[in-house]
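Before I ask anything, here is the structure I am working with.
Only a single protein chain was left out; the remaining protein chains are all shown in position.
Right, chain A next:
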Amino acid sequence: MSNEIVVNVCMGTGGIAAGGSQVMEAFISELEAAGVENATVKEKCRLHKVGCRGFCARDVLVDITINGNVSTYQYIQADMVPKLVKEHVVGGKPVSDWLVGEDYHTFHDNQTKIVLADLGKIDPESIDEYLAVDGYKAAQKVLDTMSPADVIQTIKDSGLRGRGGGGFPTGVKWSFCAANDSDQYYIICNADEGDPGAFMDRSIIEGNPHAVIEGMIIGAYAIGASVGYIYIRAEYPLAVDRLNMALKQAKEKGYLGENLFGSGFNLQIKVKLGAGAFVCGEETALIASIEGERGMPRAKPPFPANKGLWGKPTIINNVETFANIPQILNKGADWFASIGSEKSKGTKVIALTGKIRNTGLIEIPMGMPLKDIIFNVGGGIEGDKLFKAVQTGGPSGGCIPQQHIDLPVDYEGLASVGSMMGSGGMVVLDETDCMVNISKFFLEFTQAESCGKCVPCRLGTKRLLEILTRIVDGEGREGDIELLQELAEDVRDSSLCGLGMSAPNPVLSTIKYFRHEYEAHIKQKKCPSKVCNKLLTFFIREDMCIGCGMCARACSVKAISGQVKQPHKIDNSVCIKCGACFDACKFSAVLKE
């Protein structure tokens, strides 16, 4: 329908938080009003809510498409809608001031989208829209024409590896599970995305829930599971709503429940809400949680593929892994295997954040060099500062320095420098970030989220954090670096589950690449990046101070004195180095060293 007018409003969590619901309402009323006078608008204009396309920093994003020409607007608020409707929808002329810029296109054009391809294009709450983009075709094909063994072989041939972090070959895992002789098999989708700053799984479910369900149907058929669970965080209310909606729609269409697609195969999928424990993303803890136990990991072996939920063979795959499955079946294993690097096939969805111009959700082919991600997709470092490191793999990943900027981003590449793929978090750090402090930051998280079961993780991470804390507080001791290294290695080598095994990564990688920063903190009692307040001295430059008194008012311990319109002074014997004066001064007169 070429003369159609389509308005897409970004209504993922990011879009809604930026005012998407109000924008949506404004469009509804404005388009209705416009439709009274304009027959084309009334008959041909369709208003759509769509999922996240990744560039949440620019929300609310709105696409207006007339006769196939797409114009994308950024930072749209409800009060801007009347003008958009009047000038663009009715008048046919885009409002050029509000259109996205070149960076929007470099952000998207440098990506390769498989999983995110339909996000931002289809209405996630409508199964018909998913069907219109060949949805459920793969499931139907599998159930009508393929044997479970054929499906497993296809996934094996595609080279797909688990996207939750481990990177275990999906097809191989499925074949391990299917090889068991059991009266019951289970399939579980792990949507307990817990890494701070990661929102890959949430966006996929919010933007295209049916793709995940279709992937699960195919997986369930391959291993013979009649019951599936989606374990999702309760903190993802929109994703949960859309998932439940999608499950209901799929059931109504006969794609779930009994006799799927008339094939005689049965599958019911249940949603289980997680109660906010990071460790429940670990597969055995997740299984314990579904069983109603406290979410604590169990020793492997036995692996879930042999003895999982309720002791039955169980497959657990991540949201992104499942979302890849329908496309592999539709387009073929060879197509998928042609994307990516030698051992890591396909794409990876990454939550790109930190000191970078274009933050958001991106999808890149495996093996893309780090620098292309940071400087092409990400648009380079914010404020033209110097790149220092990139932290990948969530709180348990490592920090990768400048010298490895050409590193291909895939499972092997990241592991070779002491980091990991994890679920795909990527935090870019610049020259103003203190690496000791960064490592402390991540340890704070993993330490608090340790389930407390095994000794190295419960107490080891606590002691690592204590040592890091004393270093950034200027109380570091001779030998602390070696002690950190030794303890970190022991925690890594003897913890029960992935949480403890990977929690020391930030410590080990920052010591490996930024040892001089640790030494500066311990020996010279200086923070080279001027982040660790307790190691800084604050003073006021007389020639810059205009005597406004803002710093003195901000100081909670009355360490700053001075006459109005006269340069002020900081009494360092009183100063508690909180940094409030530095933040309060508008004339850059407060300095820290």
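Heads up, the rule we're going with is that a contact is a pair of C-beta atoms (placed from the backbone, for glycine too) under 8 Å apart; a residue touches a chain by one contact, two chains touch by 3 or more; residues count from 1.
The rule we apply is simple: contacts and distances are computed from a predicted model.
**Student:** Under which of the names "ABC transporter ATP-binding protein", "Formate dehydrogenase (NADP) alpha subunit", "Sarcosine oxidase subunit delta" or "Peroxidase-related enzyme" is the non-displayed chain listed in UniProt?
**Tutor:** UniProt lists the chain that is not shown as "Formate dehydrogenase (NADP) alpha subunit".
**Student:** With respect to the chain omitted from the figure, which of A:115, A:178, A:421 or A:496 is a touching residue?
**Tutor:** A:496
**Student:** Pick out which of A:385, A:463, A:512 or A:592 touches the chain that's been left out of the picture.
**Tutor:** Spelled out, the listed residue whose C-beta touches the missing chain is A:463.
**Student:** Which of A:17, A:179, A:234 or A:299 touches the chain that is not shown?
**Tutor:** The one listed residue touching the chain not shown is A:299.
**Student:** Which of these, A:218, A:232 or A:454, touches the one chain of the complex that we don't see?
**Tutor:** A:454
**Student:** Can you name the residues of chain A that touch the chain not displayed here?
**Tutor:** Chain A touches the missing chain through residues 277, 279, 294, 296, 298-299, 301, 447-456, 458-463, 466, 483, 486-487, 490, 493-496.
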